[in-house]
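Take a look at the following structure, please.
All protein chains but one are shown at their positions in the complex.
Presenting chain A:
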Amino acid sequence: MALLEVRGVSKSFGAIRALTDVSFAIEPGEVVGLMGDNGAGKSTMVKLIAGNFPPNEGEVLVDGQVCHFHKPIEARAEGIEVVYQDLALADNLTAAQNVFLGREIKKGFWPFRILDKKAMIERSAALFAELKSETRPRDLVRKMSGGQRQAVAIARTRLSNAKLVMMDEPTAAISVRQVSEVLDLIRRLKAQGVSVMLISHRMPDVFAVCDRIIVMRRGTKVADKPKAETSPEEITGLITGAIREA
């Protein structure tokens, strides 16, 4: 059974049709690349799956159950997490504080219910070790490299035992060495049975880690192929419209 299934989803914002009859499925432990030019509907798709708004038509199924999310927090409860492009980290807090932001471990009783800092630091250290990241729990995010910030954002998704992690342009605007760090992080998520949807413009990154590639153009799905059966040239043609469909 597919972990996530999108069935005939359409979405309009007023007169603008952002998605038209899009269907696809993601299996557990699968890494799927979602590609397309600006305005192709990638971000709308991600936001819709993440529960920012419901579709006008069609449905989203998680583990075979129809889900109608109205808030991101509902999608998160079903194990769907998004790593946003700007990473949604607070610069003035440490790695551990960011990982646990909004779901701090507490101890004691009201009104003396206090943060269990030790438990949170230990748990995030374990998460970073699991991701083989050199990030330390007490490091300030302000002083981190792009790759380390990604590690913090991804550790946050591991904390909730997410089943599907959607990453929005994780390799944009970071150095080459950090890109390989991030790709390693994606491989480790996959090794732990987590499905990843990678939204990216960077062809080499997508081909390096993805099992399957979905291409969108003008709100419709124009291709959904295993990596082995396609090539960067074909994908480029599909994105630009030189190849109509595959």
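The rule is simple: a contact is a pair of C-beta atoms (placed from the backbone, for glycine too) under 8 Å apart; a residue touches a chain by one contact, two chains touch by 3 or more; residues count from 1.
Basically, contacts and distances are computed from a predicted model.
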According to UniProt, what is the chain that's been left out of this complex called? Choose from "GTPase", "NADH-quinone oxidoreductase subunit N", "Phosphoribosylformylglycinamidine synthase subunit PurL" or "ABC transporter permease". "ABC transporter permease"
Given the contact definition stated above, which residue among A:H68, A:R113, A:K132 or A:R244 touches the chain not shown here? A:R113
The listed residue (A:I16, A:V66 or A:A88) that touches the chain absent from the view is A:A88
Which of these, A:L3, A:M144 or A:V194, touches the one chain of the complex that we don't see? A:M144
Which parts of chain A face the unshown chain closely enough to count as touching? 72-73, 76, 84, 86-93, 97, 101-104, 106, 113-115, 134, 136, 138-140, 143-145, 156, 177
